[in-house]
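Only a single protein chain was left out; the remaining protein chains are all shown in position.
And then chain A:
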Amino acid sequence: MAAVSGLVRRPLEQVSGLLRRRFHRTVPAALQVTVREAINQGMDEELERDEKVFLLGEEVAQYDGAYKVSRGLWKKYGDKRIIDTPISEMGFAGIAVGAAMAGLRPICEFMTFNFSMQAIDQVINSAAKTYYMSGGFQSVPIVFRGPNGASAGVAAQHSQCFAAWYGHCPGLKVVSPWNSEDAKGLIKSAIRDNNPVVVLENELMYGVPFEFPSEAQSKDFLIPIGKAKIERQGTHITVVSHSRPVGHCLEAATVLSKEGIGCEVINMRTIRPMDIETIEASVMKTNHLITVEGGWPQFGVGAEICARITEGPAFNFLDAPAVRVTGADVPMPYAKILEDNSVPQVKDIIFAIKKTLNI
């Protein structure tokens, strides 16, 4: 990024040199980075930093990634570090876990997390549980990443959200980035973490640009796993979400702020270990809670948050029952009107907030 601004500056300097005057240095225009670019950058930086890091998965090398997230990496790092696999999820996930056990730091990409179900035994039984079963002897520094949850028009078998499934298991860390900053900081932390980390990306977010703060441009920019972020402060209600729905919550908050309702929007960033303290502190301030997620309602992320709030100090501060906004309890349909109504929309979030506030 510094190189880009340098290219722009030099001709100007040549001109100003002629004029024997220097232009006053203005703040560079805010850098816009898409989520895809952010993940790519994060992986690139970690591949460069540590020889032991490598990426494997279907189409990650010569195809530049099924969703172009690994674009350019194979050209830069070659066959040894960016490996195209045959369509053998259980096999290559197991190979990745074995490589991690032997001391490498693999990034195992699932083309979507729907396909991770083929390999879920390797993720849970071979990766997540091993450090515990071995009494702290054998660690598994692996990252499983890929798009999770609903996309657009891809129907039931390609639209499932796995946050609750992976979030259920001790020994795993599970993160769910929303914007570019999240994506870069979390993928870097995941790669540097000595534990199995599941990174649930979102295909619909890949192309969305966000302003990249200057700290995020550093090669050592990390976001701690296990810490949520308050994206918007508010005093009337706590709105907790992860991944793409965070954006919908912020939209809802903007609409409601015109009606004098202040929403505190929390971006979980990490599913496991969950930062319940940030949510509790917020609920103790606002007295109201809704959770918003793309996944199914039963036994989901929102269900867990509500249970923990009920069990903890924040319960006595609730002025209304905690409420969940989730995906519809159906396999994802194809027709647009059906699909649109199977995922939480801004209007559903607004409705739930008003119901909770009794407005």
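By our rule, a residue touches a chain if its C-beta (ideal position, glycine included) is under 8 Å from a C-beta of that chain, and two chains touch if they have at least 3 such contacts; residues count from 1.
The rule we apply is simple: contacts and distances are computed from a predicted model.
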Protein that the absent chain corresponds to, by UniProt name, given "Transmembrane channel-like protein", "Pyruvate dehydrogenase E1 component subunit alpha", "Dynein light chain roadblock" or "Copper transport protein": "Pyruvate dehydrogenase E1 component subunit alpha"
Candidate in contact with the missing chain, chosen from A:121, A:319 or A:340: A:121
Absent-chain contact - pick from A:32, A:157, A:194 or A:218: A:194
Candidates A:32, A:62, A:138 or A:214 - the one touching the absent chain: A:138
On chain A, residues whose C-beta touches the chain left out of the figure: 54, 80, 83, 85-86, 88, 90-104, 121-122, 125-126, 130-139, 141, 170-171, 173, 193-195, 273, 311-312
